[in-house]
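Note sheet for the following structure.
A protein chain is absent from this complex, but the other protein chains hold their places.
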Amino acid sequence: MLTSKGQNKVVVLQSDFGMKDGAVAAMKGVAVSVSSDLKIFDLTHDIPAFNIWEAAYRLEQTSRFWPAGTVFVSVVDPGVGSDRKSIVAKTKSGHFFVTPDNGTLTLVSESLGVEEVRVIDEEKNRLSSSYESHTFHGRDVFAYTAARLAGGVISFQEVGPVLESRLILLPYKKAKWNGQKIVGSVDVLDIQYGNVWSNIPKDMIDEIKVSYGQKVRIKITHKGKVAYNESVTFGKSFSDVPIGETVAYINSLMKFSIGVNMGSFAEKFKIGTGPDWQIEVSR
Amino acid sequence: MLTSKGQNKVVVLQSDFGMKDGAVAAMKGVAVSVSSDLKIFDLTHDIPAFNIWEAAYRLEQTSRFWPAGTVFVSVVDPGVGSDRKSIVAKTKSGHFFVTPDNGTLTLVSESLGVEEVRVIDEEKNRLSSSYESHTFHGRDVFAYTAARLAGGVISFQEVGPVLESRLILLPYKKAKWNGQKIVGSVDVLDIQYGNVWSNIPKDMIDEIKVSYGQKVRIKITHKGKVAYNESVTFGKSFSDVPIGETVAYINSLMKFSIGVNMGSFAEKFKIGTGPDWQIEVSR
Partner (left out) sequence: MLTSKGQNKVVVLQSDFGMKDGAVAAMKGVAVSVSSDLKIFDLTHDIPAFNIWEAAYRLEQTSRFWPAGTVFVSVVDPGVGSDRKSIVAKTKSGHFFVTPDNGTLTLVSESLGVEEVRVIDEEKNRLSSSYESHTFHGRDVFAYTAARLAGGVISFQEVGPVLESRLILLPYKKAKWNGQKIVGSVDVLDIQYGNVWSNIPKDMIDEIKVSYGQKVRIKITHKGKVAYNESVTFGKSFSDVPIGETVAYINSLMKFSIGVNMGSFAEKFKIGTGPDWQIEVSR
């Protein structure tokens, strides 16, 4: 039972299950039962309940740093038990994503490119004796199928038939130019520190030709109402400004971001995330 | 030094230690020092402090999904340093449980069946140079013994002598019939989503012959006081009712449960857990 060309026995799990109960451990037990030599890691299990966008973002934030052949499992699944499909996507980068087809792959499908998507055939790829349970596909379908795929028990083709429909994607706007201003949105918070991460890529910031130490003009609005409107030092990192001061910088995903050195920008200025939170940047 | 027949080098840790300090990492370090090729996993370390019932429940929820030969360590140990015994139980299913003898095995001893219980001989199975510490048996005794057992350094017989007394069990009532009604209790919450999990097995629900889409009558009382009393749709899963509505269903452990689609039933109706929380179900 050799590993199929492609898979590398590494499985990375993400969910909104939390770690306070046994849900994640049940998934891992199923995976270890399938193949005892898997290397199983956690991305996070603290995705806010039912928040598919954040699941999509965390995959985008991390998957590119894992080797080709890694099998990701992401279970944020408000539609469990409905007719939403269970799928495995293979990206052009050689990564696999096992997930409900509900928008979780919105970002990685664009950044990594989709090679092929298959629908999990639950006649073959479902934990036996789980047929009467309809609420925990994370354990019975996703972890089980991911372990079989990662461990080489099945090939990607044996997951099931090719998905006929288009992958479900969340609505998502990119940053764009409005005259001399860049207009984007607040994608997500860098939770632990309260930094605000926008969807404005470094390339666009390069075009306004701001150097480290110079100021950029930042305006953040929520449904049109101004939440923040200041000139801020553009730095390489937090320590480029005194403690407690605001700094604009390019984050670890090469996106324009705003933080407070040793403080929380999001908390200080009560900034939230999502398409309703618009951010404008200019010289 | 071969693995004894039975053990599979997999160790699964549970405790009420949390993950904010170094306690769990010290246990893992001891285990890796004993045997560097163990595969070590976490069940959860967020059991509420001293809550032996919840420790028992999480073992019941997950252990059956792990392969035979897996060694579970569960340390919820309010009696550390007292004369409570340190034991290893082997179940008929081939799983091992390393734990204080304080009720932690109440549920798995019944569901998996106990083959034999041995008392840890601390003269042999205790981290050397730990004799002056009396407060961290999780590290000095349980993780150490579990790693020796899982890694095949000792056989199950070498854990220590057979337990002479009966295993300590928590008082625990099963669901029963009262005329046409099933009377059970609220075992635990499905924490992350606020679903209520009862101790009423699917078999009993089958006998009242309710089909998906039909209504069941549910009454929840706390010390006799009515907390909830409604007719609820019986569904396969949450998505069988509109968002925000209540659904009764069979959970992933084949027990009767109640939830709100994309909401928290426990929070909405202020439902708690334990023997004082009674639940009655009928057509």
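Letters A and B mark the chains as written, and numbering starts fresh at 1 in each.
Just so we're on the same page, a contact is a pair of C-beta atoms (placed from the backbone, for glycine too) under 8 Å apart; a residue touches a chain by one contact, two chains touch by 3 or more.
Note that the structure is predicted; figures quoted are calculated from it, not measured.
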>> One chain is left out of this view; which of A:R58, A:K85, A:R118 or A:R139 touches it in the full complex?
In response: A:R58
> Which residue among B:T135, B:Q180 or B:S231 touches the omitted chain?
Replying inline: B:T135
> Pick from A:S129, A:Q157, A:Q180 or A:S239: which residue touches the chain that isn't shown?
Replying inline: A:S239
>> In the whole complex, not just what's shown, which of B:K9, B:K28 or B:K236 touches the removed chain?
In response: B:K28
> With respect to the chain omitted from the figure, which of A:N8, A:S36 or A:S155 is a touching residue?
Replying inline: A:N8
>> To test your reading of the contact rule: which positions on chain B touch the chain that is missing from view?
In response: 16-26, 28-30, 32-33, 36, 40, 49-50, 78-82, 132-136, 139-140
>> Residue by residue, what part of chain A touches the chain that was omitted?
In response: 8, 10, 12, 39, 41-46, 58, 61-63, 65-67, 70, 188, 190-193, 202, 235-240, 249-252, 254, 262
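Definition applied: only the chains that are shown with their structure count from here on.
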>> Measuring centre to centre with CA averages, how many angstrom lie between chain A and chain B?
In response: 31
